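Heads up, one of the protein chains got dropped from this complex, but the rest are sitting where they should.
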Amino acid sequence: MPVIMITYYVICVYLIGMLVWNFIREKKSVNDMILYLTVLIPLILRVFRIK
Amino acid sequence: MSREWKIKAVLVIITAAVMAIGGFQLYSHRHYMTPIIAGPGVTKATKLSEFFKGLKGTKADTNVFFLEGKEEGGKILIIANTHSNEPAAILTALVFLENAVVDKGTLIIIPQFNNSGGRNTKPGDGYPLYFEIPTEWGNKKFRMGNRNASPLDQWPDPDVYIHYPDRQLLSYLDVRNTNRTWPGRPNGPLMEQVTYGAMQIMRQEKVDIAIDIHGAETMFPVTNCIVAPEKAMRIATMTSLTVKAREGFDNHVEPSPQGFRGLSHREIGDYSDALPFLLEAPTPFLDQPTGPKSVDFLLDGKDPFLVKLSKKRKLFVPYDETGWPMDKRVGQHCSVILEIIRQYSKKFPNKQLKIRNIPRYAEVVKNGVGHYFHNPNETDKKDIYYN
Partner (left out) sequence: MNIKNLKKWLGSFIFIGGLLFIFFSPGMAGTEIPKTKLPVLITSAGQSPDVMTINIVAEEAEIKYDYCDVPTAELLGAGVGLADKEPGPGFHVEINSDLDKFPKGTPYKTIIFAIGASLKGMGASGLTVESEISRLKELIDYCKKNNIFIIAAHVGGTSKRGAPGSDNERMIDTVVPFSDYIIVTKDSDNDGRFSKIAEEKGIPLTQIDYALDLVDIFKQIFQ
């Protein structure tokens, strides 16, 4: 796997972590919760490598 | 559990459900196999990776069929589904694959040229995932694919695609477009390897005629035509004049521009001895200002917005309430290919091709394209291939 791909997966995992963390920390806004989850979808699919 | 966590749990479940259902649909589409039948003329079934090893085991590898006549003669290669959202191409290729009897010369068919693109979709345009062609034994189901290969198979995209070898700057998307990556190279992006594989067939087999079947918008000037470079111009023009006079449909000739690189009708001619022809049939489904991209629209080509545009003379083909049905498109492709073969055989008598049992325009329009597909349940298992 070329370096660029490894970097990409690392970035994906990092973003997933940040989004999950933000989702957990969000107390009030349901709107923001939905947004965090929506943005998560493609990142999770990529990391799971489901083709 | 607090109210906050109840909400969060519900949201997570909904998201997971959306992911699972949507993902499952896309996953089954990507892995759906259409049985295709090798007809009486097929003498050899192989893979593109046979001609370029690098494709082996990738989703870009695809079926290649040889129909060799008893007598030696000219060789023709038919490439279909270069763009899998122009499916009149694969239907035409299957009419040839399932029915053709070759008496002289060799017919080579690649029914699903961009295999990865055939397993991709265009959610932004609301493409259907499948379409079905009615036949006498039930419906035959096909995947509806996309113009470009799936990013799952070729990634990442560059900012700008630098064409090889001319270094012309093309859109980043075109790095996944097998009608921009000709003539390709063995160590390039996957789609350059696909076109390279096809170039290898043409060079090794000494192919004389290469036909790349497409469809184009009715609002685009290069539609309902044969695109050909200078060296194929004579045969293209005679074909166009003949189908007009004998079969009554228009199909004008467009010269292949020299300054626009990466297209089959340009590079095949420049990098091999084959005469390239790119066939375009009007495909209203591809136009932008239309109603929903439904399966019916894909098959009958009827759209009220295009009728309005036609009245304003904004379209490049005649268009009315009758639309532009699939049977008409496939029929045109069949007739034009047969006529190119006839004109070529006339011009090069020592490289003649004789192919029987292929319907012409009027017959396909009358019987419907489904009439020419055979029932896989009544076919010998060894003649069934999966695409």
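As written, the chain order gives the labels A and B, with residue 1 at the start of each chain.
As a convention for this text, contacts are C-beta pairs under 8 Å (C-beta built on N, C-alpha and C of every residue); 3 or more make two chains touch, one makes a residue touch a chain.
Just so it is clear, the model here is predicted, and its values are computed rather than measured.
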Touching partners, among the displayed chains, of the absent chain: B
Contact partner of the left-out chain, one of B:R185, B:R234, B:K351 or B:H371: B:R234
Options B:K141, B:K244, B:K308 or B:R356, residue touching the unrepresented chain: B:K244
Interface with the unshown chain - residue positions in subunit B: 233-234, 237-238, 241-242, 244-246, 255
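The rule we apply is simple: only the chains that are shown with their structure count from here on.
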Residue ranges of subunit A in contact with subunit B within the complex: 4, 8, 23-24, 27-28, 30, 33-34, 37-38, 40-41, 44-45, 50-51
Contact set on subunit B toward subunit A in their complex: 4, 7-8, 11-12, 15, 18-19, 23, 27, 30, 152, 156
